[in-house]
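For this depiction, one protein chain was excluded, whereas all remaining protein chains were kept in their positions.
Then we have chain A:
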Amino acid sequence: MSDEIEQTGAAQDDARKPGWLARLRQGLARTSAKLGGGIIGLFTKRKLDDATLEELEDLLIQADLGVKTAAKLTANLARERFDKEVTSEEVRQAFADDIAEILTPVALPLAIDPALKPHVVLVVGVNGTGKTTTIGKLAKQFRDQKKKVVLAAGDTFRAAAVEQLKIWGERTGCPVIAGPENCDAASLAFDALKQAKADGADVLLIDTAGRLHNKAALMDELKKVIRVIAKMDPAAPHSTVLVLDATTGQNAHAQVETFRSMVNVTGLVMTKLDGTARGGVVVALADAFGLPVHAVGVGEGADDLRPFDANAFARNLMGLE
């Protein structure tokens, strides 16, 4: 089967450009074999010279840190240790330290103000990043802390989004406020806040439909949700959490920038860190925006949410764990 596919692939290259795919694949196998082992094995003890630095920079780039951040970190390292004899372990540790330094100030959990009743958390982000699942996980955490949690099914657009949240409500024992099909997200959120207040809930978690930040109409819709709930509680939403997918590359910058300026994001959650994507873009984000990173998602289950630990994250980025 897989042989057949190879052949179809090769047949696509017509005579004009003989086998660029084959050549490319060969090249890739070569490059990835070289990079495959990560920083480990890059050098045991050798001089930190230009070639080595370039290889190190490449590794940072492959963790999605971005060209600029990777260059900056590499330059730092060069300043400190250029021409010195260094081991792989030392270099990785040095990078991890620098990265942890950037990340430590933003490692802040989502703090619920007990006086608010309810503390309103609006969860936003582009499509499919894990908003609904993260709400389920947060609900579980708050329930474990004996808080009273209400969920609002504010994604009134996507097929079965309401059903999905309802199942999370059942799993975590939280009531879910939902409207009729295709109802207005803003008025649903308003009703949910009213209900949560009446019930004396500690936390109201509002789910929203996924939306691409470059779609003005959808961003306006989100602003409207905020305007409408602020009518009942001028300070609401008290937190607006942007959910980012760790597999996302440099576009995360545009996401944070736009959501932040449009709906005043107060913190981030990064999901899907259980894969091989390292989520390195968060380093550049921390540097640029300084927004708190509340938690990370490491699976699809209710318990798969972890606090964001700057040191652990940095060490993982550098393949130290």
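Operating definition for what follows: contacts are C-beta pairs under 8 Å (C-beta built on N, C-alpha and C of every residue); 3 or more make two chains touch, one makes a residue touch a chain; residues count from 1.
Everything below uses one rule, namely that contacts and distances are computed from a predicted model.
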So one subunit is absent here. Using its UniProt record, which name fits best from "Nitrate reductase subunit beta", "Succinate dehydrogenase", "Amino acid ABC transporter membrane protein 2, PAAT family" or "Signal recognition particle protein"? "Signal recognition particle protein"
Touch assignment to the omitted chain, from A:Ala51, A:Val67 or A:Ala235, lands on A:Val67
Touch as defined at the start, partner being the missing chain; which of A:Gly130, A:Gly179 or A:Pro237 qualifies? A:Gly130
Spell out, residue by residue, where the missing chain touches chain A. 1-2, 5-6, 8-10, 12, 17, 20-21, 23-25, 27-28, 31-32, 35, 58, 61-64, 66-67, 126-130, 157-161, 163-164, 166-168, 210, 212-216, 245, 247-252, 254, 272, 274-278, 281, 300
